[in-house]
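Next up is a structure, given as C-alpha coordinates.
All protein chains of the complex are present and in place, except for one that has been dropped.
Read from first to last, the chains carry the letters A and B; within each, the first residue is number 1.
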Amino acid sequence: MTSWIDMTFVLVVVVNLFLLASSRLGAVIRAVALQGALLSALALLLASPAHAVGHVLLVAGGALVIKAFFIPWLMFRAIREAAIRREVEPIVGFVPSLLLGGAGIALAFAFSRGLPLPAPEMHTFLVPTALSTVWTGLLLVVSRKKAVTQALGFLVLENGVFIFGLLLTDFMPVMVEAGVLLDLLAAVFVMGIVIFHINREFASLDTDALASLKD
Amino acid sequence: MVLRAFFQVSLLLLAPPLLVGIVNRVKALFAGRRGPPLLQAYYDLAKLLRKGAVFSRTTTWVFRAGPAIGLAAVFLSGLLLPLGGERALVSFRGDFLLLAYLLALGRFFTALAALDTGSSFEGMGAAREVSFASIAEPALFLCFVVLARATGTLSLSGMLGAGLGAAWRESAPALLLAGIALFVVALAENARIPVDDPNTHLELTMIHEVMVLDHSGPDLALILYGASMKLFLFGAVVVRLALGGLPPASASLAGAAFLAGLGLFAAVVGVTESVMARLRLTRVPQMLVGASVLSTFALVLLLR
Partner (left out) sequence: MTAGLALSAVALATSSGLFGLLLRRRPALGQRLTCAAMCVAAVLGAGASARVLWGSGGFAIRLPWHEPLASLALRLDPLSALFLVPILAVPALGSIYGLSYWPQAELGWKAVRLQLFFGLVTGAMALVLLADNALLFLVGWEVMAVAGFALVRGDDERPEALRASWVYLAAAHVGAFALLALFSIVGGARGSFDFAEWKGLPAAGGASLYALALVGFGLKAGLVPLHFWLPGAHAAAPSHVSAVMSGVLLKTGIYGLLRTLGFFDAPPASWGLVLLALGAISGVLGVGVALAQHDLKRLLAYHSVENIGIIAMGAGIALVGRSRGDAALVALGLAGGLLHVVNHALFKSLLFLGAGSVQHAAGTRDLEHLGGLARAMPFTSFFFLVGAAAISGLPPLNGFASEWLIAVGSLTGLDLPRGDRVAYVALAAPVLAFIGGLAAACFAKVHGTAFLGNARSSKASRAHESPAPMIFPMAVLAAACLAIGLGPSLLLPALARVSSDWAGLPASQTLAASAVGSAGWVGGMAAALLLAAGLLALGRTRLLRGRATPPGETWGCGYSAPSARMEYTGSSFAQILVEGFRWVLLPRVELSHPRGLFPRSARFRTDVPDVVLDRAIEPAVQACETAARGLRGLAPGRIHFYAVLVLAALVALLCWRFLWW
(Lines give C-alpha, C1' and ligand atoms only; values in the text may rest on other atoms or scores of the structure.)
Protein backbone atom coordinates (compact mmCIF):
# COMPACT_ATOMS: atom_id res chain seq x y z
CA MET A 1 0.00 0.00 0.00
CA THR A 2 2.82 2.38 0.87
CA SER A 3 4.40 1.87 -2.50
CA TRP A 4 1.25 3.13 -4.23
CA ILE A 5 1.45 6.33 -2.23
CA ASP A 6 5.17 6.53 -3.08
CA MET A 7 4.33 6.13 -6.73
CA THR A 8 1.64 8.83 -6.59
CA PHE A 9 3.99 11.36 -5.03
CA VAL A 10 6.68 10.51 -7.57
CA LEU A 11 4.14 10.88 -10.36
CA VAL A 12 3.20 14.35 -9.08
CA VAL A 13 6.87 15.36 -9.26
CA VAL A 14 7.22 13.86 -12.75
CA VAL A 15 4.21 15.90 -13.87
CA ASN A 16 5.97 18.98 -12.51
CA LEU A 17 9.01 18.21 -14.66
CA PHE A 18 6.80 17.68 -17.68
CA LEU A 19 5.17 21.07 -17.13
CA LEU A 20 8.56 22.74 -17.13
CA ALA A 21 9.65 21.06 -20.33
CA SER A 22 6.57 21.12 -22.50
CA SER A 23 5.64 23.89 -24.87
CA ARG A 24 2.29 22.58 -26.11
CA LEU A 25 -0.46 24.33 -24.16
CA GLY A 26 -2.96 21.52 -24.60
CA ALA A 27 -0.57 19.01 -23.10
CA VAL A 28 0.25 21.36 -20.23
CA ILE A 29 -3.41 21.85 -19.34
CA ARG A 30 -4.04 18.11 -19.43
CA ALA A 31 -1.00 17.56 -17.23
CA VAL A 32 -2.30 20.04 -14.66
CA ALA A 33 -5.64 18.23 -14.77
CA LEU A 34 -3.81 14.95 -14.16
CA GLN A 35 -1.99 16.51 -11.24
CA GLY A 36 -5.31 17.61 -9.77
CA ALA A 37 -6.65 14.07 -10.08
CA LEU A 38 -3.52 12.68 -8.44
CA LEU A 39 -3.96 15.12 -5.58
CA SER A 40 -7.51 13.99 -4.95
CA ALA A 41 -6.27 10.40 -4.99
CA LEU A 42 -3.62 11.37 -2.46
CA ALA A 43 -6.23 12.89 -0.20
CA LEU A 44 -8.02 9.54 -0.22
CA LEU A 45 -4.87 7.41 0.18
CA LEU A 46 -3.43 9.42 3.04
CA ALA A 47 -6.63 9.31 5.05
CA SER A 48 -6.36 7.38 8.25
CA PRO A 49 -9.25 6.02 10.35
CA ALA A 50 -8.85 9.05 12.63
CA HIS A 51 -10.30 11.35 10.00
CA ALA A 52 -14.00 11.93 9.45
CA VAL A 53 -15.07 10.09 6.33
CA GLY A 54 -17.24 12.92 5.13
CA HIS A 55 -14.43 15.43 5.49
CA VAL A 56 -12.03 13.32 3.46
CA LEU A 57 -14.58 12.65 0.72
CA LEU A 58 -15.45 16.32 0.52
CA VAL A 59 -11.84 17.38 0.15
CA ALA A 60 -11.04 14.68 -2.39
CA GLY A 61 -14.22 15.19 -4.36
CA GLY A 62 -13.88 18.96 -4.34
CA ALA A 63 -10.29 18.77 -5.52
CA LEU A 64 -11.22 16.32 -8.27
CA VAL A 65 -14.11 18.35 -9.60
CA ILE A 66 -12.47 21.74 -9.43
CA LYS A 67 -8.83 20.94 -10.21
CA ALA A 68 -9.24 18.06 -12.62
CA PHE A 69 -12.37 19.01 -14.56
CA PHE A 70 -13.67 22.51 -14.09
CA ILE A 71 -10.57 24.67 -14.22
CA PRO A 72 -8.93 22.78 -17.11
CA TRP A 73 -12.22 23.15 -19.00
CA LEU A 74 -12.03 26.92 -18.44
CA MET A 75 -8.43 26.95 -19.61
CA PHE A 76 -9.28 25.04 -22.77
CA ARG A 77 -12.00 27.57 -23.50
CA ALA A 78 -9.49 30.36 -22.99
CA ILE A 79 -6.98 28.98 -25.44
CA ARG A 80 -9.69 28.22 -27.97
CA GLU A 81 -10.84 31.83 -27.79
CA ALA A 82 -7.35 33.15 -28.19
CA ALA A 83 -6.48 30.50 -30.78
CA ILE A 84 -3.05 29.76 -29.42
CA ARG A 85 -1.51 26.32 -29.24
CA ARG A 86 2.11 26.79 -28.20
CA GLU A 87 4.25 28.62 -25.74
CA VAL A 88 6.95 30.75 -27.30
CA GLU A 89 10.52 30.50 -26.03
CA PRO A 90 10.17 31.63 -22.41
CA ILE A 91 12.34 34.13 -20.59
CA VAL A 92 14.22 31.30 -18.95
CA GLY A 93 14.65 28.75 -21.74
CA PHE A 94 13.19 25.25 -21.54
CA VAL A 95 16.49 23.56 -20.73
CA PRO A 96 17.49 26.04 -17.97
CA SER A 97 14.02 25.92 -16.44
CA LEU A 98 14.15 22.12 -16.51
CA LEU A 99 17.55 22.24 -14.81
CA LEU A 100 16.39 24.81 -12.24
CA GLY A 101 13.25 22.81 -11.55
CA GLY A 102 15.26 19.63 -11.24
CA ALA A 103 17.73 21.31 -8.90
CA GLY A 104 14.92 22.65 -6.73
CA ILE A 105 13.28 19.24 -6.57
CA ALA A 106 16.59 17.53 -5.71
CA LEU A 107 17.33 20.08 -2.97
CA ALA A 108 13.81 19.76 -1.59
CA PHE A 109 14.10 15.99 -1.38
CA ALA A 110 17.63 16.07 -0.04
CA PHE A 111 17.14 18.63 2.72
CA SER A 112 13.53 18.31 3.78
CA ARG A 113 14.21 15.86 6.56
CA GLY A 114 15.69 18.60 8.66
CA LEU A 115 12.68 20.90 8.51
CA PRO A 116 10.75 21.45 11.75
CA LEU A 117 7.07 20.70 11.20
CA PRO A 118 4.08 21.43 13.44
CA ALA A 119 2.36 18.14 12.71
CA PRO A 120 3.73 14.61 12.57
CA GLU A 121 4.60 13.79 8.99
CA MET A 122 2.22 11.44 7.34
CA HIS A 123 4.62 10.34 4.69
CA THR A 124 8.25 11.19 4.11
CA PHE A 125 7.61 12.31 0.53
CA LEU A 126 4.84 14.74 1.40
CA VAL A 127 6.80 17.84 2.34
CA PRO A 128 9.38 17.61 -0.46
CA THR A 129 6.67 16.98 -3.04
CA ALA A 130 4.77 20.00 -1.81
CA LEU A 131 7.90 22.14 -1.92
CA SER A 132 8.74 20.91 -5.41
CA THR A 133 5.26 21.70 -6.67
CA VAL A 134 5.36 25.20 -5.18
CA TRP A 135 8.80 25.75 -6.74
CA THR A 136 7.58 24.55 -10.14
CA GLY A 137 4.56 26.81 -9.97
CA LEU A 138 6.75 29.79 -9.11
CA LEU A 139 9.12 29.00 -11.97
CA LEU A 140 6.24 28.83 -14.39
CA VAL A 141 4.76 32.12 -13.22
CA VAL A 142 8.08 33.90 -13.30
CA SER A 143 9.51 32.64 -16.54
CA ARG A 144 6.69 32.07 -19.01
CA LYS A 145 5.44 34.70 -21.38
CA LYS A 146 1.94 33.55 -22.26
CA ALA A 147 -0.71 34.55 -19.75
CA VAL A 148 -2.36 31.12 -19.91
CA THR A 149 0.82 29.41 -18.78
CA GLN A 150 1.23 31.91 -15.99
CA ALA A 151 -2.29 31.12 -14.84
CA LEU A 152 -1.45 27.42 -14.97
CA GLY A 153 1.67 28.15 -12.94
CA PHE A 154 -0.52 29.73 -10.31
CA LEU A 155 -2.67 26.61 -10.34
CA VAL A 156 0.37 24.43 -9.77
CA LEU A 157 1.39 26.70 -6.91
CA GLU A 158 -2.02 26.19 -5.33
CA ASN A 159 -1.60 22.44 -5.85
CA GLY A 160 1.57 22.60 -3.82
CA VAL A 161 -0.20 24.48 -1.03
CA PHE A 162 -2.97 21.87 -1.17
CA ILE A 163 -0.44 19.09 -0.60
CA PHE A 164 0.84 20.95 2.43
CA GLY A 165 -2.74 21.22 3.55
CA LEU A 166 -3.07 17.45 3.47
CA LEU A 167 -0.51 17.42 6.24
CA LEU A 168 -2.92 19.30 8.49
CA THR A 169 -6.17 17.49 7.72
CA ASP A 170 -6.43 16.61 11.38
CA PHE A 171 -6.59 20.19 12.48
CA MET A 172 -7.98 22.11 9.59
CA PRO A 173 -11.69 22.57 9.75
CA VAL A 174 -13.66 21.96 6.59
CA MET A 175 -14.43 25.61 6.27
CA VAL A 176 -10.81 26.62 5.82
CA GLU A 177 -10.22 24.04 3.13
CA ALA A 178 -13.37 24.94 1.31
CA GLY A 179 -12.25 28.55 1.57
CA VAL A 180 -8.94 27.66 -0.07
CA LEU A 181 -10.68 25.96 -2.96
CA LEU A 182 -13.10 28.85 -3.36
CA ASP A 183 -10.21 31.29 -3.38
CA LEU A 184 -8.59 29.26 -6.12
CA LEU A 185 -11.77 29.33 -8.17
CA ALA A 186 -12.16 33.06 -7.79
CA ALA A 187 -8.55 33.68 -8.77
CA VAL A 188 -8.94 31.60 -11.89
CA PHE A 189 -12.12 33.44 -12.85
CA VAL A 190 -10.33 36.77 -12.49
CA MET A 191 -7.40 35.49 -14.52
CA GLY A 192 -9.77 34.27 -17.19
CA ILE A 193 -11.30 37.71 -17.46
CA VAL A 194 -7.88 39.33 -17.63
CA ILE A 195 -6.79 36.88 -20.33
CA PHE A 196 -9.89 37.72 -22.32
CA HIS A 197 -9.15 41.41 -22.09
CA ILE A 198 -5.48 41.02 -22.93
CA ASN A 199 -6.41 39.03 -25.98
CA ARG A 200 -8.98 41.56 -27.06
CA GLU A 201 -6.59 44.45 -26.66
CA PHE A 202 -3.44 43.02 -28.18
CA ALA A 203 -4.73 40.11 -30.28
CA SER A 204 -2.18 37.94 -28.55
CA LEU A 205 -1.55 36.54 -25.10
CA ASP A 206 2.02 37.65 -24.86
CA THR A 207 2.40 39.40 -21.53
CA ASP A 208 5.38 41.34 -22.84
CA ALA A 209 2.85 43.43 -24.71
CA LEU A 210 1.48 44.64 -21.38
CA ALA A 211 4.61 46.74 -20.96
CA SER A 212 3.41 49.00 -23.74
CA LEU A 213 0.49 50.06 -21.54
CA LYS A 214 2.97 52.18 -19.63
CA ASP A 215 2.67 55.04 -22.05
CA MET B 1 31.79 -22.16 -17.57
CA VAL B 2 33.25 -22.47 -21.04
CA LEU B 3 29.84 -23.48 -22.36
CA ARG B 4 28.26 -20.43 -20.76
CA ALA B 5 30.93 -18.17 -22.27
CA PHE B 6 30.36 -19.79 -25.66
CA PHE B 7 26.64 -19.18 -25.45
CA GLN B 8 27.05 -15.56 -24.38
CA VAL B 9 29.52 -14.72 -27.12
CA SER B 10 27.47 -16.46 -29.80
CA LEU B 11 24.34 -14.64 -28.63
CA LEU B 12 26.24 -11.36 -28.77
CA LEU B 13 27.52 -12.09 -32.26
CA LEU B 14 24.45 -13.63 -33.86
CA ALA B 15 21.38 -12.02 -32.33
CA PRO B 16 21.78 -8.27 -33.08
CA PRO B 17 20.73 -8.22 -36.76
CA LEU B 18 17.57 -10.12 -35.79
CA LEU B 19 16.58 -7.24 -33.49
CA VAL B 20 16.92 -4.81 -36.37
CA GLY B 21 14.77 -7.12 -38.44
CA ILE B 22 12.04 -7.15 -35.79
CA VAL B 23 12.08 -3.34 -35.54
CA ASN B 24 11.73 -2.93 -39.29
CA ARG B 25 8.99 -5.53 -39.49
CA VAL B 26 6.95 -3.84 -36.76
CA LYS B 27 7.33 -0.48 -38.48
CA ALA B 28 6.21 -1.95 -41.77
CA LEU B 29 3.16 -3.57 -40.14
CA PHE B 30 2.17 -0.22 -38.65
CA ALA B 31 2.45 1.30 -42.10
CA GLY B 32 0.16 -1.33 -43.55
CA ARG B 33 2.87 -3.13 -45.50
CA ARG B 34 4.16 -6.69 -45.17
CA GLY B 35 7.70 -5.56 -44.65
CA PRO B 36 11.09 -7.18 -45.22
CA PRO B 37 11.81 -10.70 -43.90
CA LEU B 38 13.05 -10.86 -40.32
CA LEU B 39 16.47 -12.08 -41.45
CA GLN B 40 16.93 -9.30 -44.00
CA ALA B 41 19.73 -7.65 -42.03
CA TYR B 42 21.80 -10.86 -42.27
CA TYR B 43 21.33 -10.95 -46.05
CA ASP B 44 22.36 -7.30 -46.29
CA LEU B 45 25.51 -7.89 -44.28
CA ALA B 46 26.45 -10.91 -46.38
CA LYS B 47 25.90 -8.93 -49.57
CA LEU B 48 28.03 -6.02 -48.36
CA LEU B 49 30.86 -8.28 -47.28
CA ARG B 50 31.08 -9.65 -50.80
CA LYS B 51 31.39 -6.23 -52.43
CA GLY B 52 34.32 -4.01 -53.24
CA ALA B 53 34.60 -0.49 -51.90
CA VAL B 54 35.02 3.04 -53.18
CA PHE B 55 37.23 5.36 -51.17
CA SER B 56 37.14 9.10 -51.60
CA ARG B 57 40.40 10.75 -52.58
CA THR B 58 40.09 13.12 -49.66
CA THR B 59 40.22 10.39 -47.06
CA THR B 60 43.16 9.08 -45.06
CA TRP B 61 43.74 6.03 -42.87
CA VAL B 62 41.32 7.44 -40.28
CA PHE B 63 38.43 6.82 -42.68
CA ARG B 64 39.53 3.25 -43.20
CA ALA B 65 40.13 2.60 -39.51
CA GLY B 66 36.90 4.12 -38.18
CA PRO B 67 34.51 1.20 -38.78
CA ALA B 68 36.93 -1.38 -37.37
CA ILE B 69 37.56 0.59 -34.19
CA GLY B 70 33.84 1.26 -33.79
CA LEU B 71 32.91 -2.39 -34.03
CA ALA B 72 35.76 -3.49 -31.77
CA ALA B 73 34.62 -1.00 -29.12
CA VAL B 74 30.99 -2.14 -29.26
CA PHE B 75 31.97 -5.82 -29.17
CA LEU B 76 34.15 -5.34 -26.10
CA SER B 77 31.31 -3.47 -24.40
CA GLY B 78 29.14 -6.49 -25.12
CA LEU B 79 31.60 -8.68 -23.24
CA LEU B 80 30.97 -6.54 -20.16
CA LEU B 81 27.21 -7.16 -20.19
CA PRO B 82 25.55 -9.83 -18.13
CA LEU B 83 23.15 -11.47 -20.56
CA GLY B 84 20.05 -13.01 -19.09
CA GLY B 85 21.07 -12.52 -15.49
CA GLU B 86 24.25 -14.60 -15.69
CA ARG B 87 27.60 -13.08 -14.86
CA ALA B 88 29.26 -11.27 -17.71
CA LEU B 89 32.43 -12.63 -19.28
CA VAL B 90 34.42 -9.68 -17.98
CA SER B 91 33.28 -8.04 -14.80
CA PHE B 92 35.02 -5.86 -12.27
CA ARG B 93 34.28 -2.92 -10.05
CA GLY B 94 33.49 0.09 -12.20
CA ASP B 95 33.08 -1.80 -15.46
CA PHE B 96 30.02 0.17 -16.53
CA LEU B 97 32.27 3.23 -16.84
CA LEU B 98 34.40 1.32 -19.31
CA LEU B 99 31.27 0.39 -21.24
CA ALA B 100 30.13 3.99 -21.58
CA TYR B 101 33.57 5.22 -22.57
CA LEU B 102 34.06 2.41 -25.10
CA LEU B 103 30.86 3.53 -26.81
CA ALA B 104 32.23 7.08 -26.73
CA LEU B 105 35.43 5.84 -28.40
CA GLY B 106 33.43 4.27 -31.21
CA ARG B 107 31.50 7.48 -31.66
CA PHE B 108 34.70 9.59 -31.66
CA PHE B 109 36.26 7.60 -34.47
CA THR B 110 33.05 7.48 -36.48
CA ALA B 111 32.88 11.28 -36.24
CA LEU B 112 36.51 11.60 -37.30
CA ALA B 113 35.95 9.26 -40.23
CA ALA B 114 33.03 11.47 -41.22
CA LEU B 115 35.12 14.63 -41.04
CA ASP B 116 37.84 12.90 -43.03
CA THR B 117 35.72 13.00 -46.15
CA GLY B 118 35.66 16.79 -46.21
CA SER B 119 31.96 16.82 -46.92
CA SER B 120 29.56 19.31 -45.38
CA PHE B 121 26.88 16.64 -44.90
CA GLU B 122 29.08 14.36 -42.92
CA GLY B 123 30.44 17.26 -40.93
CA MET B 124 26.91 18.25 -40.03
CA GLY B 125 25.98 14.74 -38.99
CA ALA B 126 29.14 14.37 -36.93
CA ALA B 127 28.51 17.72 -35.23
CA ARG B 128 24.98 16.73 -34.28
CA GLU B 129 25.98 13.27 -33.15
CA VAL B 130 28.78 14.36 -30.81
CA SER B 131 26.70 17.23 -29.43
CA PHE B 132 23.71 15.06 -28.58
CA ALA B 133 25.94 12.31 -27.28
CA SER B 134 27.66 14.63 -24.84
CA ILE B 135 24.24 15.42 -23.34
CA ALA B 136 23.17 11.77 -23.39
CA GLU B 137 26.31 10.56 -21.56
CA PRO B 138 25.43 12.05 -18.16
CA ALA B 139 21.89 10.67 -18.49
CA LEU B 140 23.27 7.16 -19.13
CA PHE B 141 25.69 7.50 -16.23
CA LEU B 142 22.97 8.68 -13.87
CA CYS B 143 20.83 5.65 -14.74
CA PHE B 144 23.74 3.37 -13.94
CA VAL B 145 24.45 5.24 -10.69
CA VAL B 146 20.82 4.76 -9.65
CA LEU B 147 21.19 1.03 -10.37
CA ALA B 148 24.46 0.94 -8.45
CA ARG B 149 22.90 2.58 -5.41
CA ALA B 150 19.83 0.38 -5.52
CA THR B 151 21.79 -2.87 -5.74
CA GLY B 152 24.85 -1.80 -3.74
CA THR B 153 27.47 -2.91 -6.26
CA LEU B 154 29.55 -1.08 -8.84
CA SER B 155 29.76 -3.89 -11.37
CA LEU B 156 27.26 -4.54 -14.16
CA SER B 157 27.02 -8.20 -13.27
CA GLY B 158 25.91 -7.21 -9.80
CA MET B 159 23.64 -4.37 -10.92
CA LEU B 160 21.76 -6.52 -13.42
CA GLY B 161 22.12 -9.78 -11.59
CA ALA B 162 20.52 -11.46 -8.66
CA GLY B 163 20.38 -8.37 -6.45
CA LEU B 164 17.89 -6.66 -8.72
CA GLY B 165 14.88 -8.43 -7.24
CA ALA B 166 15.51 -7.07 -3.77
CA ALA B 167 16.23 -3.65 -5.25
CA TRP B 168 12.85 -3.62 -7.01
CA ARG B 169 11.05 -4.49 -3.78
CA GLU B 170 12.74 -1.66 -1.92
CA SER B 171 12.99 1.14 -4.41
CA ALA B 172 10.48 0.53 -7.19
CA PRO B 173 9.72 4.19 -8.04
CA ALA B 174 13.39 5.07 -8.45
CA LEU B 175 14.10 2.06 -10.64
CA LEU B 176 11.03 2.78 -12.75
CA LEU B 177 12.18 6.35 -13.38
CA ALA B 178 15.69 5.15 -14.17
CA GLY B 179 14.26 2.58 -16.57
CA ILE B 180 12.27 5.22 -18.44
CA ALA B 181 15.32 7.48 -18.64
CA LEU B 182 17.40 4.53 -19.87
CA PHE B 183 14.87 3.82 -22.61
CA VAL B 184 15.00 7.45 -23.75
CA VAL B 185 18.81 7.34 -23.80
CA ALA B 186 18.66 4.05 -25.72
CA LEU B 187 16.52 5.72 -28.37
CA ALA B 188 18.96 8.62 -28.60
CA GLU B 189 22.14 6.54 -28.71
CA ASN B 190 20.76 4.20 -31.37
CA ALA B 191 19.57 6.99 -33.63
CA ARG B 192 15.87 6.07 -33.47
CA ILE B 193 12.85 8.30 -33.71
CA PRO B 194 12.26 10.66 -31.89
CA VAL B 195 15.92 11.63 -32.16
CA ASP B 196 16.87 10.55 -35.64
CA ASP B 197 15.02 8.82 -38.45
CA PRO B 198 16.89 5.82 -39.83
CA ASN B 199 14.75 5.79 -42.94
CA THR B 200 15.07 9.38 -44.03
CA HIS B 201 16.72 10.04 -47.37
CA LEU B 202 17.36 13.75 -46.90
CA GLU B 203 20.94 14.36 -45.86
CA LEU B 204 20.01 17.57 -44.12
CA THR B 205 17.78 15.75 -41.67
CA MET B 206 20.08 12.84 -40.90
CA ILE B 207 22.32 12.42 -37.92
CA HIS B 208 23.76 8.94 -37.88
CA GLU B 209 22.99 7.92 -41.43
CA VAL B 210 24.80 10.86 -42.92
CA MET B 211 27.96 10.24 -40.91
CA VAL B 212 28.42 6.94 -42.72
CA LEU B 213 27.38 8.21 -46.13
CA ASP B 214 30.72 7.60 -47.84
CA HIS B 215 31.46 4.16 -46.43
CA SER B 216 30.86 1.22 -48.75
CA GLY B 217 31.34 -2.52 -48.99
CA PRO B 218 32.81 -4.37 -46.00
CA ASP B 219 33.27 -1.11 -44.07
CA LEU B 220 29.55 -0.41 -44.32
CA ALA B 221 28.87 -3.97 -43.20
CA LEU B 222 31.03 -3.41 -40.10
CA ILE B 223 29.17 -0.18 -39.36
CA LEU B 224 25.68 -1.66 -39.76
CA TYR B 225 26.62 -4.67 -37.68
CA GLY B 226 28.08 -2.42 -34.99
CA ALA B 227 24.92 -0.33 -34.92
CA SER B 228 22.76 -3.41 -34.48
CA MET B 229 25.05 -4.67 -31.72
CA LYS B 230 24.69 -1.34 -29.94
CA LEU B 231 20.89 -1.68 -30.10
CA PHE B 232 21.30 -5.19 -28.68
CA LEU B 233 23.47 -3.83 -25.83
CA PHE B 234 20.94 -1.23 -24.76
CA GLY B 235 18.12 -3.70 -25.19
CA ALA B 236 19.89 -6.19 -22.95
CA VAL B 237 20.25 -3.60 -20.18
CA VAL B 238 16.64 -2.38 -20.39
CA VAL B 239 15.20 -5.90 -20.60
CA ARG B 240 17.29 -7.16 -17.73
CA LEU B 241 16.26 -4.14 -15.62
CA ALA B 242 12.60 -4.79 -16.39
CA LEU B 243 12.76 -8.55 -15.79
CA GLY B 244 14.85 -8.24 -12.65
CA GLY B 245 11.82 -7.61 -10.53
CA LEU B 246 10.34 -11.01 -11.28
CA PRO B 247 11.03 -13.89 -8.90
CA PRO B 248 14.14 -15.90 -9.71
CA ALA B 249 13.66 -18.96 -11.88
CA SER B 250 15.87 -21.63 -13.31
CA ALA B 251 18.69 -20.55 -15.57
CA SER B 252 17.09 -21.82 -18.78
CA LEU B 253 13.75 -20.17 -17.94
CA ALA B 254 15.50 -16.90 -17.19
CA GLY B 255 17.39 -17.15 -20.46
CA ALA B 256 14.23 -17.81 -22.44
CA ALA B 257 12.50 -14.89 -20.71
CA PHE B 258 15.47 -12.70 -21.57
CA LEU B 259 15.30 -13.61 -25.25
CA ALA B 260 11.57 -13.05 -25.35
CA GLY B 261 12.11 -9.73 -23.59
CA LEU B 262 14.65 -8.70 -26.23
CA GLY B 263 12.15 -9.41 -28.95
CA LEU B 264 9.55 -7.40 -27.06
CA PHE B 265 12.04 -4.54 -26.65
CA ALA B 266 12.64 -4.48 -30.39
CA ALA B 267 8.89 -4.47 -30.97
CA VAL B 268 8.42 -1.59 -28.51
CA VAL B 269 11.13 0.39 -30.29
CA GLY B 270 9.34 -0.27 -33.55
CA VAL B 271 6.03 0.87 -32.08
CA THR B 272 7.63 4.02 -30.65
CA GLU B 273 9.14 4.82 -34.01
CA SER B 274 5.80 4.33 -35.70
CA VAL B 275 3.60 6.39 -33.40
CA MET B 276 5.91 9.27 -32.59
CA ALA B 277 7.12 11.96 -34.91
CA ARG B 278 10.70 12.98 -34.98
CA LEU B 279 11.53 15.85 -32.64
CA ARG B 280 12.85 19.13 -33.95
CA LEU B 281 16.59 19.08 -33.50
CA THR B 282 16.49 21.91 -30.95
CA ARG B 283 14.15 19.82 -28.79
CA VAL B 284 16.45 16.79 -28.57
CA PRO B 285 18.69 18.36 -25.89
CA GLN B 286 15.56 19.16 -23.90
CA MET B 287 14.47 15.54 -24.03
CA LEU B 288 17.90 14.30 -22.97
CA VAL B 289 18.17 16.85 -20.17
CA GLY B 290 14.72 15.70 -19.07
CA ALA B 291 16.00 12.12 -18.92
CA SER B 292 18.99 13.29 -16.85
CA VAL B 293 16.75 15.19 -14.45
CA LEU B 294 14.47 12.14 -14.08
CA SER B 295 17.35 9.88 -13.16
CA THR B 296 18.85 12.53 -10.84
CA PHE B 297 15.49 12.64 -9.09
CA ALA B 298 15.56 8.84 -8.83
CA LEU B 299 19.04 9.04 -7.30
CA VAL B 300 17.95 11.67 -4.77
CA LEU B 301 15.04 9.41 -3.80
CA LEU B 302 17.55 6.68 -3.02
CA LEU B 303 20.04 8.88 -1.21
CA ARG B 304 17.79 10.92 1.05
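Everything below uses one rule, namely that a residue touches a chain if its C-beta (ideal position, glycine included) is under 8 Å from a C-beta of that chain, and two chains touch if they have at least 3 such contacts.
Owing to the predicted nature of the structure, the values given are computational and were not obtained by experimental measurement.
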| item | value |
| --- | --- |
| Contact with the hidden chain (one of B:Pro37, B:Gly94 or B:Pro248) | B:Gly94 |
| Omitted-chain contact residue, chosen from B:Leu71, B:Leu156, B:Val195 or B:Leu294 | B:Leu71 |
| Contact footprint on chain A, counting only the chain that is left out | 95-96, 110, 113 |
| Sites on chain B contacted by the missing partner chain, in the whole complex | 49, 51-60, 62, 64-65, 67-69, 71-73, 75-76, 90, 92-95, 97-98, 100-102, 104-105, 107-108, 111-112, 114-124, 126-128, 130-138, 140-142, 145, 148-149, 152, 154, 203, 213-214, 217-219, 222, 285, 292, 296, 299, 302-304 |
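Simple rule for what comes next: only the chains that are shown with their structure count from here on.
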| item | value |
| --- | --- |
| Approximate Å spacing (C-alpha centroids) for the pair chain A, chain B | 37 |
| Residues on chain A engaged by chain B in the complex (per definition of touch) | 3, 6-7, 10, 13-14, 17, 21, 94-95, 98-99, 101-102, 105-106, 109-110, 112-113, 128 |
| Chain A partner contacts - residues on chain B that touch it in the complex | 172-173, 176-177, 285-286, 289-290, 292-294, 296-297, 300-301, 303-304 |
